[in-house]
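Sharing a structure here in structure tokens format.
Of the protein chains in this complex, all but one are displayed in their positions.
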Amino acid sequence: MSNKKKKNLTPTQQQYQDFANKREVKRPVFKNCIKAFLVGGTICAIGQGISTFYMYFFDFTEQTVGNPTVATLIFITMLLTGFGVYDRMAQFAGAGTAVPVTGFGNAVISAAIEHRTEGFVLGVGGNMFKLAGSVILFGVFSAFIIALVKTILIEWGGL
Amino acid sequence: MYKKTIVLSILLVIIVLSGCNSEDDNRIVRKDSDENITKINKQTHIEQAITNKAKEIIQSKSEVTGVRGVNTNKDLLLAIEVTQIEQFNEQNLEDEVAKSLEKNYPDLTIEVSSDKKIFIELNELELKIQEDKVNKKELEDQFNKIKKLMNEQA
């Protein structure tokens, strides 16, 4: 918690928060990192396997194989999410399942499943991007900023 | 029990996949950790001397670990494999290789690719040429297909 926030608290509150913080079980960050590395790496290895498969057996080059590979991974994610396996994997793996494209797929699919009961238009349509919407927005926005920086550097920086 | 099944199924997949690769190869093959070069060895009715020469030139570059290629009278297509670390620099290497070859063969259109897919396709085409399984027409078709793949954009 930032110090600015702490200033708004009464002394009793601050005292209690220090008291409670000491007893709070912390996230095992290092262990989580290792798990995320292993599981995330496995997902990426599977992705690499799928793209190699497409290159050997279909007419995709390294340039064009990305799209079908992502589609396949998201399809697998859809099945895993629908069968209720993905969230359990995620509890174990954390960032390992959230960072690859499967995490994005899961965010969209889980929201779509969740709000199915409210109908297709207002339920699924309206809530599908509840979680993924901000990923798309800030993804596009940061891509724009990076493109801007690159253009400026090339035009005026002589890169 | 469960674990055993998984291990067994993985093994099975590996065996099946590697089983597909045991084809006869009559090319001159030199393979070690930093060299993976093949040459059409006998005089087939499709002349590949240019490619063979070009491969030697490219292989002398330390970043390049493998080469496959096929040529016609007008074109030369080459696929290169580079070391892990040079993968970041692949596009520049392609240009570099193409330029160095253009000096030697000014009248040929040379295209170099570092794409895995092109490498696979050229390898197959080489094998076919070696076995004399293609006529001029088929070669032309294959050649154009690979050329098209090379220029595909994602």
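For clarity, chains are labelled A and B in written order, and residue numbers in each chain start from 1.
By our rule, contacts are C-beta pairs under 8 Å (C-beta built on N, C-alpha and C of every residue); 3 or more make two chains touch, one makes a residue touch a chain.
Note that in this section contacts and distances are computed from a predicted model.
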Going by UniProt, what is the name of the one chain that was not included in the view, given "Cell division ATP-binding protein FtsE", "Ion-translocating oxidoreductase complex subunit G", "TRAP transporter small permease protein" or "Stage V sporulation protein AD"? "Stage V sporulation protein AD"
Note: the excluded chain touches shown chains A
Extract the touching residues of subunit A with respect to the undisplayed chain. 1, 5, 8-10, 12-14, 16-17, 19-20, 23-28, 32, 81-82, 84, 86-91, 93-95, 97-98, 103, 106-107, 109-111, 113-115, 117, 130-131
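By our rule, only the chains that are shown with their structure count from here on.
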When the C-alpha atoms of subunit A and subunit B are each averaged to a single point, how far apart are the two points in Å? 37
Residue ranges of subunit B in contact with subunit A within the complex: 115-118, 120, 145, 149-150, 152-154
Partner subunit B, residues of subunit A touching it in the complex: 52, 55-56, 59-67
